[in-house]
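There's a structure below that I have some questions on.
Every protein chain but one is kept in place in this view of the complex.
Should a chain be cited, it is by its letter among A, B and C, assigned in written order, with residues numbered from 1 in that chain.
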Amino acid sequence: MTADRQTPLIEVRDLVKHFPIRSGFLDRGKGGVVHAVDGVSFDVMQGETLGLVGESGCGKSTTARLITRLLDPTSGSIRFDGRDIAQLSRKELKPLRRDMQMIFQDPYSSLNPRKTVGSIISEPFLIHGMEKDDAKRRKLVEELMDQVGLNPEHYNRRPHEFSGGQRQRIGVARAIALKPKVVVADEPVSALDVSIQAQILNLLRELQRDLGLTIIFIAHDLSVVRHMCDRIAVMYLGKIVELADADALYGHPRHPYTGALLSSVPVPDPVLARERKQTVLGGDVPSPANPPKACRFHTRCPKAVDGTCDVDEPQLEVKEGGNIAACHFPLADAEVAAAVPTSEV
Amino acid sequence: MGVLLLIISAITFLIFYALPSTDPAQLRAGRSGSPELIASIRHNLGLDKPIYVQYYRYVKGIVLHFDFGFSYQTDAPVRQQIVDRLPATISLTVGAVILWLTLAFPVGIVSAVKRRSLVDRAAMGGALLAISAPVYWLGLVALYLFSNDIGQFKIFDGAGTYVPISQNVGTWFSSLLLPWMVLAASFAAFYARLLRSSLTEVLHEDYIRTARAKGLSERTVILRHGVRAAILPLVTVLGLDIGILLGGAILTESVFNIPGIGRLAYDAIKASDYATIQGTVLFGAFFIIVANLIVDIAYAVVDPRVRY
Amino acid sequence: MSTPLTDIAVDPGAGPESESVAIAARTPLELFWRRLRQDRVAFAGLVFVVLLILMAIFAPLLVKLFGIPGPNTQNAQALDDFGTPTGPSSVHLMGVDQLGRDVFSRVIYGSRVSLEAALLSTFFAVTLGTIVGMVAGFYRGWIDTVLSRTLDVMLGFPSLLLGIGLASACSFGNGCLGGLIKPGLTVVIVVIALAAFPYIARIVRGQVLSLREKEFIEASRSLGASDLRTIFREILPNLVAPIIVYSTLIIPQNILFEASLSFLGVGVQPPTSSWGQMIGDASGNFGEVWWYMLFPGVALVLTVLAFNLIGDGLQDALDPKGDR
Partner (left out) sequence: MTGEPLLSVEDLAVRFDTEDGVVHAVDGISYTVDRGQVLGLVGESGSGKSVSSMSLMGLTAGRRTTIEGRVMFEGRDLLTLPGSEVRAIRGGAISMIFQDPLSSLHPFYTIGRQLIEGVRAHQDGVSKKAARERAIEMLGLVGIPDPRGRVDAYPHEFSGGMRQRVMIAMALVNEPKLLIADEPTTALDVTVQAQILALIKRLNEELDMAVILITHDLGVVAEIADEVAVMYAGRIVEQAKPEALFEAPEHPYTWGLLRSIPRLDTPRDQELVPVAGRPPSLINRPSGCHFHTRCPYVREAHRRIDPPLEPVALGQEDHVVRCLLPHETRLELWRSLESGADAAAAGRAAGTEVTEIKA
């Protein structure tokens, strides 16, 4: 939209996070590691919404927590505004936290049940020693409440007095309180009833427009991601398998996994559902503790070729149509057209 | 496990050798012991050595010879005393465990299934009462009411009638009846409550709904699917309780005058016989640790998700 | 997804939880009071305990009011010609003991020891247990390993045996640790607190471990909150309710523990009266002087029962699944 979107605000390079497996009583120490995130690189441009999408265990939430440094990366770099924050100490990170905020998935567990809404939204100011004047701070918090569509009169209520959607608004208000540059939203609507989801999605878009936010939007729901994001990275077992602009990704996915994902999404249109030739993948997502060799998708891939896909790991490269994908045998337009409801080819 | 015992032995050693303001040597020498006698006893017992040397000797004795030293009171080896007293304690424990489990299971299950019914309320009220009564008082009341010496209703054998099972099975059994019941009362109550709460929770689980949806009879649902999962917390507690009781049911053994390990410890305390006290404490800790290990194994047997 | 305390509207015993309905909001505290008030049994326990505490505080006044002798007044006339104590009479409602002391009076005074020992030891146990549990649960890693192992060791002690040993070791002369732990009530309180705190620590640790997984802790960290702030502002307020419940649940245990120690003669030292000690004294000749065994025992059972009732009631009231 603007020139801003050419400047990367966050540059992630070769980010890796391995979790040691804690095992039982006798085989302690023998345990391996979970390859939660395994060499992920991408940029987040100023003012854009980048989507991270994938199924459970793909590492999208871990990636979010690495970027916000709620987790320490095993290796790799995260440049935020030109500065590598991957190895900063907690003390060094504190000032940065003002610029980077998170919205959490579960509106029930993300708000402390023992605190009032006012004190929850005041928290960022108190932690960062801003707005020490109580009256001023209260006014600011009430403005924030108004901004996210909450009644400021409910300042002294506690989270349990609100519905799921309203609670999520409280979480949003807390996240934007310090006017951050980036907001990382981790599955912000997946715990909400469908009729409420749109309220929060619309709110996020509105705030992005008004505040010039950069958003990293994490979700498993491909329809939601499509609606919200400018660019999308599809993750599978700790790696990015495809990265493209939203239109390109949904219009002509190149990675067979992306294609299968799109093909699997149930569409509320019985006619379309009947006519489409669905690609149903076999099996489940393999365990990230023991990911398949070479191309991690080869065990489920309808196009996998023995001797290539299970031997040679494909690298991310530009494919036809501008998508960046890591695949030896990317989808052709004809295959896309048959299976993907969003196909534009 | 060995480490745990070592730590416990060190702590008990500290408590019984370093803490007391009374001097063991003096105790041993008796009230009229001359300073020379005390000094020689001290030397003989190694009490004039630094504490770590004393501890080292003590541990070495245990590890190499299973030797807990000698009683200050009787000069008998502590180990022998404990071994002599063990059968009585085992008799008391095993009988009580069987009794309380046979009581607790039906009561706990019925209470959980008929939650808030009259039966449940009565059972749980009684259980709470039983938990609230100290075992020694219950024992005294039971003796006062039912023992065939001083009792108002002469039904059971009284205190101090214990004989080893090898001597006379019938007398052994009848002498232990009252202690078993008294000891089992509060445990049965506790287990019934524990089973009730555990089973109540389990009955809310999704797999219970599945079992019902399969069309199984309510009996199968509760006994096979519910109780099986609900016994898990009981396993832990049972292991610990057996361990503790084997280490000496001090109060019960005192009240009923059963010559078990608890009684031994009690007498040793009365006589400030530290070597014996320490021996029994270590022995008790040993049982608790073994019980814990067995619990861990039992867990893996009950719950296939647990692996070792 | 976790369901908060207050959102349970549909009877979970009957209906599937996925259909839980947001209903009229109510704070956990309100819910708690409401439930507790409805629980007549627990309420009776509460009334009993309040009366008991008043009795303990005003014991001297009560004794005067009833016009009975003090707990240590020996009335030789109450012993019969053979020196055997006499049973309940209009003068001595609960009879007298071997020394001719009024049992009623001693039972009243005994409440002081029971409550003092149980409440103080519970207080120490809860304080220590909460701190240890919070540190272990919050920091996890090696700190947790060390603390948890230590707790395991402490739970691995035969606590009564050890308590007896410690109490007896410290009950002579000037006590132990250079007189820091004095014989009598102090020893008893220390022993009980030491025996009880690992339970609290374990429970608190478990609670903290699960709270720690809640996203609001993550939120607090992502805002840049310090550990201290997270512990005290986010975690501790959520621990208050469970700590209260478990405190009320260990008070009766601790009362029994004190009584057991005193029963065995290693607790509170004579002539101070304690229920357990009275029962212990009576155990020699309860065949004849049943009243000296009976009344302190009844007082003990009722007190423990009352605390248990409260504890049960609190637990039920705070149980999010409470179906009543």
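To be clear about the criterion, contacts are C-beta pairs under 8 Å (C-beta built on N, C-alpha and C of every residue); 3 or more make two chains touch, one makes a residue touch a chain.
The structure displayed is predicted, hence computed values, not measured ones.
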Options A:Met45, A:Ala198 or A:Ala294, residue touching the unrepresented chain: A:Ala198
Residue touching the undisplayed chain, where the options are A:Ala273, A:Val305 or A:Val318: A:Ala273
Interface residues of subunit B (partner: the chain not displayed): 116, 205-207, 209-218, 220, 225, 228-229, 302-305
Absent chain, residues of subunit A that touch it: 55-56, 149, 163, 165-166, 193-199, 201-202, 220-224, 226-228, 246-247, 250, 260-273, 278, 280-285, 300, 341-342
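The rule is simple: only the chains that are shown with their structure count from here on.
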Touching both subunit A and subunit B (chains): C
Furthest chain, CA centroid comparison against subunit B: A
Closest chain to global C-alpha mean, per-chain Cα centroids: C
Pair of chains joined by the greatest number of C-beta pairs in contact: B-C
Computed distance of Cα centres, subunit B from subunit A, in Å: 55
Distance between the centres, which are taken as Cα means, of subunit C and subunit A, whole angstrom: 49
Intercentroid distance (Cα basis), subunit C paired with subunit B, Å: 22
Multi-chain contact sites of subunit C, meaning residues that touch two or more partners: none
Of subunit C, residues touching subunit B in the complex: 12-13, 16, 152-153, 155-158, 160-162, 164-166, 168-170, 172-177, 252, 256, 259-260, 263-266, 276, 279-280, 282-283, 286-287, 290, 293-294, 297, 300-302, 304-305, 308-309, 312, 321, 323-324
In the complex with subunit C, residue positions of subunit B that touch it: 4, 7-8, 11-12, 15-16, 19-22, 115-116, 128-129, 131-134, 136-137, 140-141, 143-144, 149-150, 201, 204, 209, 240, 244, 247-248, 250-251, 254-255, 265-266, 269-270, 272, 274, 277-278, 280-281, 284-285, 288-289, 292
Sites on subunit C touched by subunit A in the complex: 1-7, 22, 25-28, 214-216, 218-225, 229, 234, 237-238
